[in-house]
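Only one protein chain is missing from this complex, and each of the others stays in its spot.
Right, chain A next:
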Amino acid sequence: MKKFDKDRLILGFAGPVLALVSAFLLTMIVLAATGIDPIEPLRLMVENASYEDVQILIVNQAGTYYLAALAVAIGFRMNLFNIGVDGQYRLAAMLSAVVGAAVTLPGPLHLLLIVLVAMFVGAFWSGIAGVLKAKRGVSEVVSTIMLNAIATSLIAWLMLTKNLGVQIEGSNDLTTGDIAESGWFPAVSLGDGLELYGFTFVAFALGIVYWFALNRTRFGFDLRATGASESAAQASGVDAKKMIITSMLISGAVAGLAGMPQLLGETHTYNLAFPVGVGFTGITIALLGRNSPVGMLFAAFLMAFIDKASASLDQNGYAKEIGTIMKGLIVIAVVVSYELVRRYGIRRQQQKVGEELAAGHAMKTEKEVAA
């Protein structure tokens, strides 16, 4: 039995390692093919990451990505592809910023209100896709992509000054007004004006909650069972429709949190510069981290690293889009290599079972010897 566990561990690492190595090699090939030095940009990125301020940026970014990845992973575990995390996150950030700016409450309550609004909005937006899927069989892939587009337009419209937007003087930027200081999440100061978002720690803590809820609760078992085989789960007593809606709601609620590190830690308002695409990076991370809370943590850091370390490549005469290429290649490499490893693993295990049974090491006999 120990041997199986070790095997699983090795196979578990084989996927990501294979994916990352091939993604980096491919990146180098792309660079070389376009006549760019394939090593230098990568070296620069590693060098960038050695600066403390870049490291802080990476950690802060990783928190945001981690939340987005958790949201995606909840869907994945249930065999639902919530592509709409991006729209859910942006709409949630915006509306919670509006509410946060409109009220003033004592510290913790103010924060709690903003967070709850964000979760509610995210859940509402993904819940639409959930209800459509459960009641009408609409593919969540299609509906969440469309809801992303609708969210974009809805935010643009809501941000007009005649609606909720506030024009900053001397700037073209529109915001939703500033949140009073009672609604700021305390940061961890590292001196020199370097601050880690406090909410980043909430994000990482949620990873533990995610692990516990999925692996140690009845609800999590039902969710995973439904993801593994809807027909078997149904026969086992899971109400599949309810499960679709519930998991979409939870996924959306977590997606709604993805904007919180930045909103509560830095901008304290939603503005036009709020990052787009966090939800899509979350998909990459969930894939790369195989929905495992630890795997996704590493993946989130990796993505944040590529983002932040490639940002200054421009200054050295290289296109910073190299980072984007790298991220894209990782997605492809992950999908291919995980499937390869998965198939190999299943085959290998079947052989092993056959082998052990043929050799007469069935558990029964072991027990008898032990007893």
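Heads up, the rule we're going with is that contacts are C-beta pairs under 8 Å (C-beta built on N, C-alpha and C of every residue); 3 or more make two chains touch, one makes a residue touch a chain; residues count from 1.
Just so it is clear, contacts and distances are computed from a predicted model.
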Worksheet item: Name the absent chain by its UniProt protein name; which of "Glutamyl-tRNA(Gln) amidotransferase subunit A", "Hydrogenase maturation factor HypB", "Simple sugar transport system ATP-binding protein" or "TctA family transporter" is it?
Response: "Simple sugar transport system ATP-binding protein"
Fill in: Among A:22, A:152 or A:234, the residue in touch with the chain that has been omitted
A:234
Item to complete: Quickly run down the residues of chain A that touch the omitted chain.
Response: 1, 4-5, 8, 137, 215-222, 224-225, 228-239, 346, 349-358, 361-364, 367
